[in-house]
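Please read the structure below before turning to the comments.
Of the protein chains in this complex, one is absent; all others appear in place.
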Amino acid sequence: MSDGTFPFAIRQRVRFAETDMQGVVYYANYLVYAEVGRSALLRHLGIRRDALQKSGLDFAIGEASVRYHAPLRYDDEFDVRVRVAEVRGASWTLHYAVDRADGLRCADMTTIQVVFDPRLSKAVRIPDDVRAALQGGAR
Amino acid sequence: MSDGTFPFAIRQRVRFAETDMQGVVYYANYLVYAEVGRSALLRHLGIRRDALQKSGLDFAIGEASVRYHAPLRYDDEFDVRVRVAEVRGASWTLHYAVDRADGLRCADMTTIQVVFDPRLSKAVRIPDDVRAALQGGAR
Amino acid sequence: MSDGTFPFAIRQRVRFAETDMQGVVYYANYLVYAEVGRSALLRHLGIRRDALQKSGLDFAIGEASVRYHAPLRYDDEFDVRVRVAEVRGASWTLHYAVDRADGLRCADMTTIQVVFDPRLSKAVRIPDDVRAALQGGAR
Partner (left out) sequence: MSDGTFPFAIRQRVRFAETDMQGVVYYANYLVYAEVGRSALLRHLGIRRDALQKSGLDFAIGEASVRYHAPLRYDDEFDVRVRVAEVRGASWTLHYAVDRADGLRCADMTTIQVVFDPRLSKAVRIPDDVRAALQGGAR
C-alpha cells in the first residue's frame, strides 16, 4: 500500500496519556487513531451522524482489525491515512495506515461500519446520499 | 484520614492500559478510579441515574481534585474508598482514598456532584429520596 | 464457539468512562477488555513479563481483531473469556469472547502476541518455560 493510495490524511501527535509502561503507544489507542481519521474523512465527505439520526438511522463499527508494524512514542507526530475500500448494501469498509511523520509505517487497520435502525437493532440499506458521498471518497 | 472513616470500598487491579511511559498509573486515570468508587457507592445507596432521569433530572461533576502521594503500578491491587462528606441544596461532596492493597495511600480525591435539569441547564434541589440515601451513606 | 471451549474467564463491570455518546461501550475499549483477560490468563499460567524481561526479552501485540455482536452498556457485568488457540515459534494466538453476564455474546476477539528482543527489535523463539505454560493453557 503506497501512500498514494490514501487520498485523505490527518496529522496528530502522540499524547503522554496514550503511552503505556512499555514506553510506546498502547495497542488499543490505534483504534482511537482510526476513529480520528474516520471522523475527519466522514466530515470531509459531508456524512454527518446527526443528519443520519434525523432519518432514524445510526452507524456502528461491526469489525475492526489492526496489524502493528513499528511503535509510536510520546510526542511523535504521525498521519492517520484513510480510504474507502468497499461499499456494500448496508456497510462499508475503510482502510487506514498510521505513518510516523518521517514516513515509517507503524500500523495498518481495517474497519467495517454498518448502518442500522436503532429501534429494530437491524442493519439497513445505506441511504443514497451517504452511498454517493462514500463512493466519491473511494478514489 | 484513617481507613476507618471510609465506610465503603471497592477493590480493583491496575490494567496495562492505565499505565504510562513513566511505568505508573497515568494521573487522569485516578478520576476514573474515583468514578468506579462513586458508581459503586451510589449503586450501594440505591441512587440510580436512570431513575433520576425519569423525573427529568440528571447529575454531573462540577469540581474534582486529586492529590497524588505514591504511584500505583501495573497489576497492583488497590481499594477505592469513598464517603459522603457533605450534602448541600443542589450538590454533594464525596471524599475518596486510593489505597494499594498493602495499605499504602496512593491518592486522595474530592468531587462535587450537582443535580441539574438538562432542559434548563440549571442546578436544582436534590430530590428527597436521593438526599435521604446520601445522608444514610454519610456515616 | 461454545462457552465450554474457553477454560478461563474474568468478570468485569462496565465503567462510565468506557461508554461513548452512543450510550454503549466505545469500540476500542474491547481491546482493553482483551488485555484484562490476557493479563489474567498469563498471570494464571505463571507467565510474567518482568521475568521475561530479566532474560532480555519482551512481548508485544502484533495483530488484533474484534467482531462486535451486541453492545455492552454502563454497569453491565460481563465475562472476558480467553483461550490459547495456537503456539508457534515466536508468537501465539489467543481467542477471546466478551459475554454479558446473562450469556449474550457481545464480541469475539483474536490477538497475536510476539516475543522479541528489544535491543534487536527482532522476533525470537518463545522460551521453553513460556511455551510449556502456554501449551498447558491451550486446553
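Which chain is which? They are A, B and C, in the order written, and residues in each are numbered from 1.
One rule holds for everything that comes next: a residue touches a chain if its C-beta (ideal position, glycine included) is under 8 Å from a C-beta of that chain, and two chains touch if they have at least 3 such contacts.
All values reported here derive from a predicted model rather than from experimental measurement.
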Contact with the hidden chain (one of C:6, C:26, C:68 or C:92): C:26
Candidate in contact with the missing chain, chosen from C:17, C:90, C:104 or C:124: C:17
Selected from B:22, B:55 or B:135 as touching the chain missing from the view: B:22
Positions on subunit B where the hidden chain makes contact: 22, 27-29, 31-32, 35, 58, 60-68, 71
Positions on subunit C contacted by the hidden chain, ascending: 16-17, 19-21, 23-24, 26, 28, 73-74
Subunit A residues that touch the omitted chain in the full complex: 15-17, 32, 35-36, 39, 43, 75
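Here is the rule we use: only the chains that are shown with their structure count from here on.
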Middle chain, criterion being Cα centroid separation: C
Chain pair with the most C-beta contacts: A-C
Chain located farthest away, centre of subunit B as origin (C-alpha): A
Mean-CA-position distance for subunit B and subunit A (Å): 34
Per-residue overlap in subunit C, given as positions that touch at least 2 other chains: 32, 35
